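Every protein chain of the complex appears in place save one, which is left out.
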Amino acid sequence: ERRSEAVFAYAPKNDFSQFEPRNEKWGANFPREFESYYQTSDTIFRSKYNGSATIDELEEDPRMVVLWAGYGFSKEYNQGRGHYYAVEDVRNILRTGAPNDSVKSPMPNTCWTCKSPDVPRMMNEVGIAEFYKGSWEKWGAEIVNPIGCADCHDVNTMQLRISRPALIEAFERQGKDISKATHQEMRSLVCAQCHVEYYFNKKKIEGVPYLTFPWDNGMTVEAAEEYYDNMNFSDWTHKLSKAPMLKAQHPGYETYLTGVHAERGVSCADCHMPYKSQGGVKFTDHHIQSPLNNVANSCQVCHREEAHKLIADVYSRQDKIKENVNILEDLLVKAHVEAKAAWDNGANEEQMQAILMDIRHAQWRWDYSVAAHGASFHSPVETGRIVSSGINIAQEARIKLTRLLADLGHNKEVEIPDISTKAKAQEYIGLDMATLNSDKEEFLGTVVPQWLEEASQRESKY
Amino acid sequence: ERRSEAVFAYAPKNDFSQFEPRNEKWGANFPREFESYYQTSDTIFRSKYNGSATIDELEEDPRMVVLWAGYGFSKEYNQGRGHYYAVEDVRNILRTGAPNDSVKSPMPNTCWTCKSPDVPRMMNEVGIAEFYKGSWEKWGAEIVNPIGCADCHDVNTMQLRISRPALIEAFERQGKDISKATHQEMRSLVCAQCHVEYYFNKKKIEGVPYLTFPWDNGMTVEAAEEYYDNMNFSDWTHKLSKAPMLKAQHPGYETYLTGVHAERGVSCADCHMPYKSQGGVKFTDHHIQSPLNNVANSCQVCHREEAHKLIADVYSRQDKIKENVNILEDLLVKAHVEAKAAWDNGANEEQMQAILMDIRHAQWRWDYSVAAHGASFHSPVETGRIVSSGINIAQEARIKLTRLLADLGHNKEVEIPDISTKAKAQEYIGLDMATLNSDKEEFLGTVVPQWLEEASQRESKY
């Protein structure tokens, strides 16, 4: 009889603490969840725009190199893959640089925050601000386990749990108490610890790039923009246009909230962690991935439609949004290059100011609508709205630039350089990729093995 | 007892022909359908953007006056109301002018085509081309019954029937046979006889403005645009910008086809003519109207959601689309006025050509996305896509205009006139509203009563 399987399936025995970072430890008690979690190491599935394979976004679309000129993302940016790779990927990416005894990483420790269950452990040990402080190599030997059980679960009850302070603090500043969230809301809020737009607030505590979510004025793209504008915040100054730029990072939760699924109470877990039955027990599939690789359990329980039709629905929404995202991207490249031409032709700060704010706002909208990768399905109408307004603002910038360039004696189209490949685009913005790559290789071959060694010694003593 | 109701509900007795235009005649056999049809005379309901009340669109949004300068729509345009008013409204509207013995209507007889079951009758009597030919007053005494039974039904079986040649011909040119349509498709195709984008083809038969649907290259906004561009068609030349314009007329069916409801086989009738039971008999509610005035029987059949939530869903989609439609409208006003300034500053045809094509294409997209009134709910993602691309093109026109104006020595913003009311806007584009209105009044007081008198004499002899 299969029903009995359920009874003997496991014997809960938690002989470890809330801050146990090793998924295997938790997994021993929950083999179904652990085994399915482990499948996030699979990198085979590729959908039309997403999937678990690594996609070199800059190679696919070299215009992004120009959009991010002067910022780390122009060095390397990949479409994200499974949780299993979170730590590996943050080490591998050129953005974190190649720290060693004499060179520091260009990134702060805050970058570890969303990559590992070692994070709550360390925050518990050293304190939140202390954790964020300093450059990224500081915790290299501490953060080694990829995203896992302790990030989302309570050790005693296995209930969902918010482990990251940034989300709790953001709720507090909005006057909401996250501990009052319903169970169903928690099935999305655990994801909202990481799949959200964020910035590093350097004014909260002197010298600490404090992880903060820009939600104080509301959760829309405009509310966050206003928030940043009011505090004069910018992530970097664009190398070509000199615009004070914002980087939008995966506002997955925010855009999801504006879609019809959220409106109807469908949670992230409903689609990305659907139930699965095995041995007479329904459990939560921890193979978090594109639902298009699992239409039967995710979509089809709610939608009795053939799988290929549901997939076609997703693609058709993505196609319709991407069409205009593409246009917007072209306009932004032009705007940056034209702004550079204006500076080169002698424009002054005052003449450029309104133009640069337009560029900032237009690119913010572009980034906001693509960075989360799921938005054009999660909320196609809202995403379309954002892209539309982005196109309008980018073109306003270009109208002003045309007028200014004419004033400066250059009344004709500005030539756009050849940026048809990643390599050409990176050369155009003046990146020395050879050095960056070889330094990284060196770092991965020497520093990282030391970190791992140190960590395994430490963990062996738990 | 109620069981019998189903059996004895009606005894069809058609002592009249397929071309009987009087709804009362058909209605005698089908009192339920007739009575509900008659409710389209109700003009009380008003939703956020639609409803059955007459809304003076030009008063609500005077920018449209400028967009349509040089075209009849700038004189008067109302948000449509119930089928009951179709004939009355086409007489009342300033666009059809004030014909009398010495003055002809500016409109052709084709304008009657979608207003009355007298149309199939006349087409049967005089032939299709002959029906379309000549100016609009010709059939004034013939077309008197508002949209009704003979437009959609077969007299013998009461099955749905396509009564208008334009739809059949459009299918044929696409290589499709409309008589093969399924029953469920027919529940939308009867509407597609009228709720579609159309134009008057003057080349098919010399001297006849032949009603034609621009679907030969496909049903999308781009396919129709390409169709018109290839044949160098334009509805009128814009009075300010001199652009060769297209008027998009209510592409309701075309945009509906791109939405998720059509994708799932939901027909127009499912929402606008839901079933209703009365005395144990199910019948089709012929009170065609905004479903927001009847959420319980339309939406809630499929969506177990509270009515106020469903209405909020509709409004939120409409709001998101309208936000950018508004932007696009502003841009188009500017583009027309700036183009005028370019002409005034001595621009030549060659310099203007690309600009005018951009204006044509951008306004076409604006019109296509709003003219059908339902599109921002029927297909919000596609409508958003169209508006986005419209914004891009309108701004491209304005960039070119900026450069051209600079060349012509006018390198600054062009002033936009005060068009804050319908009256001001109409004055700006040079319309003599006083005369138009008094002529119309005269016409309605003298000519129309004659038509009605003639018609009632004729009908009394049937």
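Should a chain be cited, it is by its letter among A and B, assigned in written order, with residues numbered from 1 in that chain.
The rule we apply is simple: a contact is a pair of C-beta atoms (placed from the backbone, for glycine too) under 8 Å apart; a residue touches a chain by one contact, two chains touch by 3 or more.
By definition in this document, contacts and distances are computed from a predicted model.
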*Pick, from "ABC transporter permease", "Pyruvate dehydrogenase E1 component beta subunit", "Phosphoribosylformylglycinamidine synthase subunit PurL" or "Cytochrome c nitrite reductase small subunit", the protein name that UniProt gives for the chain of this complex that is not shown.*
"Cytochrome c nitrite reductase small subunit"
*Given the contact definition stated above, which residue among A:103, A:126, A:302 or A:452 touches the chain not shown here?*
A:302
_Per the touch definition above, residue among A:129, A:158 or A:178 touching the missing chain_ = A:158
*Pick out which of B:296, B:312, B:354 or B:452 touches the chain that's been left out of the picture.*
B:296
*Hidden partner chain, touching residue among B:120, B:214 or B:274*: B:274
*Would you write out the residues of chain A that touch the absent chain, in ascending order?*
3, 6-7, 9-12, 14, 156-159, 182-184, 265, 270, 277, 280-283, 301-304
*On chain B, residues whose C-beta touches the chain left out of the figure*: 1-3, 6, 274-277, 279-280, 282, 296-297, 300-302, 304
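Keep in mind that, in the parts below, only the chains that are shown with their structure count from here on.
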*Cα centroid separation between chain A and chain B, in whole Å?*
45
_Considering only the defined contacts, which chain A positions touch chain B in the complex?_
260, 263-264, 305, 309, 313, 317, 320-321, 323-324, 327, 331, 380-382, 384-385, 387-389, 391-392, 395-396, 398-399, 402-403, 406-407, 411-413
